[in-house]
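Written out below as structure tokens is the structure these notes cover.
All protein chains of the complex are present and in place, except for one that has been dropped.
Coming up: subunit A.
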Amino acid sequence: MPVQQRLRRQAAQNVDDDDMGQPHPQSPGEVDSDGDEQMAEVGPRDETTQLIKNLVRYALSCEYSRAPIRRDGIKEKVLGSNGREFKRVFAGAQKQLRATFGMEMVELPTKDRNLMTAEQKRKAAKSQTQKEPTSNTYVLVSVLPEAYTTPAIITPSKVQSAEGEAAYVALYTMIIAIITLSGGELSEPRLRRHLTRLNVSENMPSLNPNDETSPSEKTEMVLQRMVRQGYLVKLTDSRSGGDEDQTTWHVGPRGKVEVDKEVIAAFVRTIYGGSDDELENRLQVSLKIRDRKPGVPDMVEEVAEEEAAPNGDPGPSNRRRGRRRQTEAYDEESD
């Protein structure tokens, strides 16, 4: 029923507006009532500080529901008429996020050229000028030293339920690790085989396993959510007409940032119950990470940057590398 849908969308917008609009309109009055001396110098500084505050709050509220932080969203909901201030406000908000929360906004990588259809590639080539393509979309990640990111300190957040969040994080981390270690691409049947081994081929825990009416959710629904939130990309070759052999799974932009190679390496070490030279060697070869003792926090950023850079060489070399990695993954499995 189109009318209902439209109204519902309108209602959603209203709530949205309420949400972000609330701190916004009261900005001038609020600052004034805080103290007299501020009233005297309502200059550009105060205004910028206010915008920075709103951007920080916007970023946190987006992350709460795993919605990406979009440049357009920032312009619309934070900057309003101050659209020209983007750079300065963004830089300030980054500073504030790092200094106060130990978090920062990381730009998501643009769509992988390997994952485009020929048609899309042609279009991209045409529209692409000299400029590097940017996604203008960000996610919030923690920049705390690794020592602090233990389960005893950082627990799964209570959005919906801590148990459901934990299960969801575990599942997408597992799937992303499998995809990456299989060369960045996994065919539909192989994904299904892995899911069967994990005993989640039909159902996965829902976001709230305490819920007696729906403790679990169809695997299809959870995978869809992972795609929607950018953890996974599902690609069906249009020529195959929906043949499931032609469907492949890839790591999505958010997946690349949140579950980077270091995370995958740490995950594998945990699964293997520790680490030895052989495992480290294999990880280095499979993930192309540099030699590194586990638990020493360095080069995390570098890896993220490398990931974020648009993939320069598509084509055969990449695929060959992928196949080599695939066999390694098999080796590991057969061990």
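Details
Rule of thumb we're sticking to: a contact is a pair of C-beta atoms (placed from the backbone, for glycine too) under 8 Å apart; a residue touches a chain by one contact, two chains touch by 3 or more; residues count from 1.
The criterion applied here is as follows: contacts and distances are computed from a predicted model.
One chain of the complex is hidden; its UniProt record names it "Non-structural maintenance of chromosomes element 1 homolog", one of "Non-structural maintenance of chromosomes element 1 homolog", "AP-1 complex subunit gamma", "Phosphatidylinositol glycan anchor biosynthesis, class F" or "Mitochondrial outer membrane protein".
In the complete assembly, the contact with the undisplayed chain comes from A:Val56, out of A:Val56, A:Ile74 or A:Leu287. Among A:Leu144, A:Met174, A:Leu198 or A:Leu279, only A:Leu144 touches the chain that is left out of the view. One chain is missing from the display, and on subunit A it is touched by residues 1, 3-4, 7-8, 11-12, 14-16, 18-19, 22-23, 44-45, 48-49, 52-53, 56-57, 61-62, 64-65, 67, 88, 91-92, 95-96, 99-103, 142, 144-145, 147-148, 150, 152-164, 207-208, 210-214.
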